[in-house]
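To keep things clear, I will list the structure first and then write my remarks on it.
Omission of a single protein chain aside, the complex is shown with its protein chains in their original locations.
Then we have chain A:
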Amino acid sequence: MSSKGGAYIVGAYESPDRVIPDRSTAQLTAEVAVAALADAGLTMEDVDGFACTADLDALPLAMSEYLGLRNLRWVDTTMTGGSSPLVQLGHAAAAIVRGQCEVVLITLAQRARSAPGERNRGFNPEGPFEEVYGLNTMGSYALAARRHMYEFGTTSEQLAWVKASASLHAQHNPNAFIQRPITVEEVLDSPMLSDPLHRLDSCVVTDGAGAVVVVSPAVKARLNRVGAKVLGQAETVKGTDLGRVDLTYTGARFTGPRAFEEAGISPSDIDYASIYDSFTITVIETIEDLGFCEKGDGGRFVADGGLLASGRLPVNTDGGGLCNNHPGKGGMMRLIEAVRQVRGETTPAVQVPDCELVLVHGTGGQLGTRMGSSTVILGVEDA
């Protein structure tokens, strides 16, 4: 689809704020939407496609009106948790190639820190067989981490390297929620919340917002702005395998190969990867499933700085969800740093030289039960 006709991200903007007590998600959406469009050299008047992640107080129908979008020919309200913007990017690229729309705005705003709100638990079929046992988010990921350790010998030290590496990047990001280096020992010494995961195995909980603008080749040709070409995208839902859950892999096992095939490249071609990092274990399982290393070798891959900007696979150079920004749903933030890298516009200390091919992977939902997974591959515009 997209690799044939072409679709380009020409605008991207991440709110610098991490604690936002004074504005609603609707207002934040407007802020990042205007800024992302300005980055592209476009205005709200140009937008004919809109996708946003449904939130407690900013549903997509209301948001299109709030923003003043009057020329919509395409909308997408996909909800696959934190991976939603990456799924929407693939849908948007396909719609652009099909000629359905030319300028798509994709937004996310959430105030997980200042207004966490109630989880809206109407009836869900798994509720009577999962939530009644006191499952929580960290516990869900801990179940996966425990099994990964059991089958492959992954260690707490290796998990801690994921956090430590993110923090070494975040110290160069003036907007990061945590801006100081965190050592492996510090992670291991932090309180054990859900064995085997420590408090510092977790992402930060922030408020946040971000937006990207995706356009057709014809629109891009009119703009004086470098773009990131959408080369491939795949999505899936991975659940409990009809009640025989295998906690050692993620949906990336399926989306990675399909995205690489569409882009016509392989994992060894990737210069930079944004990997959804709700918890440290999320990164280890995902890089295995994407083929950056063999299944079970993720712990050894990340140890000793494998994920650093100078390492074998530069990952989350903004500090990721683990240190920079994770407003409840983090896929938008992972996408924006990948756009910065491929445009050569991220923080100089962590900019990957000659960065031509980047990957973004989002994991929404829970590693311990079911997840919405999406892999995106972007390239420099003439790649």
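What we mean here is this: a contact is a pair of C-beta atoms (placed from the backbone, for glycine too) under 8 Å apart; a residue touches a chain by one contact, two chains touch by 3 or more; residues count from 1.
Here, contacts and distances are computed from a predicted model.
Of "Cbb3-type cytochrome c oxidase subunit I", "Zn-ribbon domain-containing OB-fold protein", "(Fe-S)-binding protein" or "Protein-export membrane protein SecF", only "Zn-ribbon domain-containing OB-fold protein" is the UniProt protein name of the chain excluded from the display.
Residue A:M192 is the one among A:V19, A:L59, A:M192 or A:A349 that touches the chain missing from this view. When the missing chain is restored to the complex, the residue among A:E126, A:D189, A:E261 or A:E345 that touches it is A:E126.
Taking the complete complex into account, residues 119, 121, 123, 125-136, 138-139, 142-144, 146-147, 150-151, 191-197, 240-248, 369 of chain A touch the chain not shown.
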